[in-house]
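Of the protein chains in this complex, one is absent; all others appear in place.
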Amino acid sequence: MIDLLYFAWVRERIGLPREQVETNAATVAELIAELSAREERYALAFADLASLRVALDQELADFDAPLTGVREVAIFPPMTGG
Amino acid sequence: MIDLLYFAWVRERIGLPREQVETNAATVAELIAELSAREERYALAFADLASLRVALDQELADFDAPLTGVREVAIFPPMTGG
Amino acid sequence: MRIAIQAEAFDMGAEANRFAAGNHGAGAIVTFTGITRDTAKGDLEAMEIEHYPGMTERALTTIATQAMVRWSLADCLVIHRYGRFAPRAPIMMVATAARHRGDAFAAAEFLMDYLKSRAPFWKKEITRSGTGWVAARDEDEAALKRW
Partner (left out) sequence: MRIAIQAEAFDMGAEANRFAAGNHGAGAIVTFTGITRDTAKGDLEAMEIEHYPGMTERALTTIATQAMVRWSLADCLVIHRYGRFAPRAPIMMVATAARHRGDAFAAAEFLMDYLKSRAPFWKKEITRSGTGWVAARDEDEAALKRW
């Protein structure tokens, strides 16, 4: 069971801020493909990987980072703080 | 008649903050040579030109700048503001 | 070192004075304050800032600790607000204290560059003609390369 968190327009396109998913995906990229295949709103939110960033257990990570042992995955657009 | 101003250790070595001098010196360098020949304390204060800066009528200038029309000459060490 | 992520307003001057009072060895104090700017059209009604609770604290602590070590800072401060803001509201502030000005300036710019692109905040502009998420600027990403 993984906690999935969405922020900014990713959250708006998917329609919720967080959810729990059961997955066998080995990497973030696989998880994103799995969700995109499941429903149109995920496919739309995740259409352009270049405009997405990901954090695993609150640390920035790459799309090919392994999900082994990870409890919290966050997907969001490039950050615009400051 | 030129107003001569001294600051920091130049002022301390010469022993006064300002004075008026009658001079025919064409440049600051000539004025400095003239004063240095006049009294030991000037010679001591002006011994190392590389450690002196000069302003003519309150604008930084070079030692070979002409004194024509200048009313106020200031001689001081490198500035240490901020 | 103090990291504050808060909805509440802060008083930039009071924060600066408090920061300075705590840093007796430092000769140089730099502050940066970010203020919600109006749009080019001048029609900004509000700015919303969303963040990722938990990760924000971690990311800012990591960034500030790096700055402390790299520039031998006497201290540093990061305040960042989230929520909904009117135009001209102070939304964030950093302060750095060091012996020499070069270190204080460099550390403050480093903190700002990382805050812009690596701390999990997202800005949304609400204008009379609609709303939109602020896009990340290529210059901000490029600015990270100098460190």
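Each chain gets a letter, A, B and C, in the order it is written, and its residues are counted from 1.
Quick note on the criterion: a residue touches a chain if its C-beta (ideal position, glycine included) is under 8 Å from a C-beta of that chain, and two chains touch if they have at least 3 such contacts.
As the structure is a prediction and not an experimental result, all values here were calculated from the model.
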Touch partners, limited to displayed chains, of the chain removed from view: B, C
Touch criterion as defined above, residue of C:Arg2, C:Arg58 or C:Arg99 at the omitted chain: C:Arg99
Residues belonging to subunit C that touch the chain removed from view: 11-17, 20, 24-38, 88, 90, 99, 101-102, 104-105, 108-109, 112, 139, 143
Hidden partner interface residues of subunit B, rising order: 5, 7-9, 55, 58-60, 74, 76-82
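Operating definition for what follows: only the chains that are shown with their structure count from here on.
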Most widely separated chain from subunit B, with each centre as the mean of CA atoms: A
Chain closest to the assembly centre - both centres taken as Cα means: C
Cα-centroid distance, subunit B relative to subunit C, in whole angstrom: 48
Between subunit B and subunit A, distance of the C-alpha-averaged centres to the nearest whole Å: 71
Interchain centroid distance [CA atoms averaged], subunit A/subunit C, Å: 26
In subunit A, residues with contacts to at least two other chains: none
